[in-house]
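Provided herewith is a single structure, encoded as structure tokens, for subsequent inquiry.
Of the protein chains in this complex, all but one are displayed in their positions.
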Amino acid sequence: MTKKLIGVLLFLLLVFVVIPVGIATTGRKDLYYVFTSIALLSIGSAGVWLTFYIGRINIGQGAYALMGGYVSAILVMTYGWTFWWTLPVGGIFCAAASIFIGLPILRLRGVYFAMVTLVLTEVMRLLTLALPITGGAKGITSIPQPGPLNILGITLIPDFAAMENPRIAFYFVSAVLMTLCYAGMYRLVHSRIGHICMSLQQNEELASSIGVNIAYLRLIAYAISSFLGGISGAMFVAATQSVYPSSFTVTDSVNFMLNCFLGGLGYVFGPMLGTLVLYFGWNLLFETGKWQLLIYSFAMIVLMLVLPNGLLSLREGKRKG
Amino acid sequence: MEQVIANGLYLGAQYALIALGLTLIFGLMNVLNFAHGQMYVLGGFITYSIYGQLGLPFPLAVLASGVTLFIIGGLMERYLFRTVIRRSHREESTMLLAAATAFFFDAVILLLFGEKQRGVPKIVKGVFNDFGIILPYDRIAVAVIAAALIAGFIAFMKYTKPGRAMRALAQDRVAAQLMGVEVDRYTMIGFALGAMLAGLVGGLLVSITGVNSGIGGPISIKAFMMIMIGGAGVVGGAIAGGFILGMMESVGLTVLREYGDVTYLVIFAALMVFLSIRPHGLMGKPWG
Partner (left out) sequence: MAEILKISGMTKKFGGLTAVNNVSFSVNEKEILSVIGPNGAGKSTLFKLISSFLKPTSGEVLFRGERISGLAPHIAARKGVVRTFQETTIFKNMSVRDNVIVAHHLRSKASLAGYFLGTQTARQDERSFGESADEIIKFLNLDGQRNEIARNLPHGHLRALGIAIGLATNPQVLLLDEPFAGMNHDETMKAVAMVRRLRDRGLTILLVEHDMPAVMKISDRIVVLNFGEKIAEGTPAEIQSDNKVIEAYLGVEDETIGL
């Protein structure tokens, strides 16, 4: 118990003190964007991880990130909403959409589900190109900075536009969202719901024979996953102040999935670690210029050969040995 | 109308050949090979180098594409996939490996051949124009070669020893092993063959559509769609899926021409509806 508490404190310290202080002392303000991206992408990856946890390979998170981003952007630009309300609405919109989409496709298993979700990402991209409200290939640009969030006269979040460096604010908001997301995820997996999800992953027939409504549970898990995708997309769009059909593509969907694999499918914090390593690794390799992709993919192959069960399986190996 | 059907058949023949390689690998090892499109591109560039740049005969170039990919495929199975499958707790881990190899091929292709679109001289000149159909002779030639390759592949799977062994493997690994099939050996040959098919189509098509380093991913997605339509892991399904997608594209691009990419949107939507009715495609086995 105390060990767990220390872990949580260390994590909070790292995210909310060490990283900002580190950036302030080195003056590398551009790193805020990197860490904001990592925080947001790991929220999306957490969603994918949850679908893995019920036994479905989800390569469609890019679709929901894109959807969430557009919903938020359109609500802000066309209807003049405050960004902070569009964030949950974007997420809920994605969750609702995923229920409609999930009803037919969640019956598919294995590779079929994986391939359909991959196609779904492509559908979303084409849809944003074709719909009148999304602005075609030009996308939606010059989205204003999020305004203040006032509830009952108390300003919870100040106006980003009035800030000297809104990047820091974006980082903190994203970090808070990520922390909440993973706290919720941890609770979910370690409660009885996690066990039931696990039973689904291991044998759906047996799970239904003990009275679990598997169709319902799959739908809930998928909706939560898509909600997280939508939130992550909406926040991303706010941070970059623009959204295009190519903001989230098949490659992003694949990356969301890879983050989960790399961190380890059996560990709640796997997707966060995976996102950190993949995103950071990719950026570090930027210096290598044209060799970037080669080194990156080569490292990934080697990692897969050495640790086929994810980075966090290292810890387990130690415990056993 | 005739024109639409002719275009559809031409597209279908090449698509079916692409899907065959993917479905073979899937059927044998339950691996969804994300790198299939990249293998196609690699095959294209090899033919481009040998036929387009060195000026050697086209058949030789295509053959070289096939052989190179055969070797690469065999090595990939032996040294990458086999290890990961043995050591991983979850079968799906091969997807990460496949995606990583796809990225790796992308990088290699980009470094070796650059990002320019490359084409080669036509293999046959002239245009067929009769019965209301206008179709360049080289397209007809490619479609015929593709059809011949498909027929050859089916014959190989039906009548040769390795073909029969692989079919047994795809049906039931354990039973095949008990029957004395050398599982490791034929899995490797199967993977190599699948890669070879991708290389052959890539080589063939470079003579018509050319090749560039960015098309690997989109080709893979198309191939996924085809095997979803037909049913993953089934030879007949891959061929059916290829021709159906070819026809749908041909019809869609004619009917919906003014709307641009809407064709694919319609195809995707139709695919989703279809899969919700038939979760395992036309001929797939359950549990993909």
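A and B are the chain letters, set down in written order, and residue numbers restart from 1 in every chain.
The rule we apply is simple: contacts are C-beta pairs under 8 Å (C-beta built on N, C-alpha and C of every residue); 3 or more make two chains touch, one makes a residue touch a chain.
Just so it is clear, the structure is predicted and the values come from calculations on it, not from any experiment.
Q: Using the whole complex, pick out the displayed chains that touch the missing one.
A: When the full complex is considered, the omitted chain touches A.
Q: Taking the full complex into account, find the residue in A:34, A:149 or A:214 that is in contact with the omitted chain.
A: A:214
Q: Can you say which of A:165, A:203 or A:288 touches the chain missing from this structure?
A: The one listed residue touching the chain not shown is A:203.
Q: Taking the full complex into account, what residues of chain A touch the chain not shown?
A: Against the missing chain, chain A presents residues 187-188, 191-193, 195-196, 198-199, 202-203, 205-206, 208-215, 220.
In this section, only the chains that are shown with their structure count from here on.
Q: When the C-alpha atoms of chain A and chain B are each averaged to a single point, how far apart are the two points in Å?
A: The mean C-alpha positions of chain A and chain B differ by 32 Å.
Q: Could you please specify the touching residues of chain B with respect to chain A in the complex?
A: Listed in rising order, the residues are 26, 30, 32, 34, 80, 83-84, 87-90, 92-93, 95-97, 99-101, 103-104, 106-108, 110-111, 217, 221, 224-225, 227-228, 232, 259-262, 264-265, 268-269, 271-273, 275-276, 279-281, 284, 287-288.
Q: Within their complex, state which residues of chain A touch chain B.
A: So the residues of chain A touching chain B come out as 52, 57, 101, 103-105, 107-112, 114-116, 118-120, 122-123, 126-127, 129-130, 250-251, 254, 257-258, 261-262, 265-266, 290-291, 293-294, 296-298, 300-301, 304-305, 308-309.
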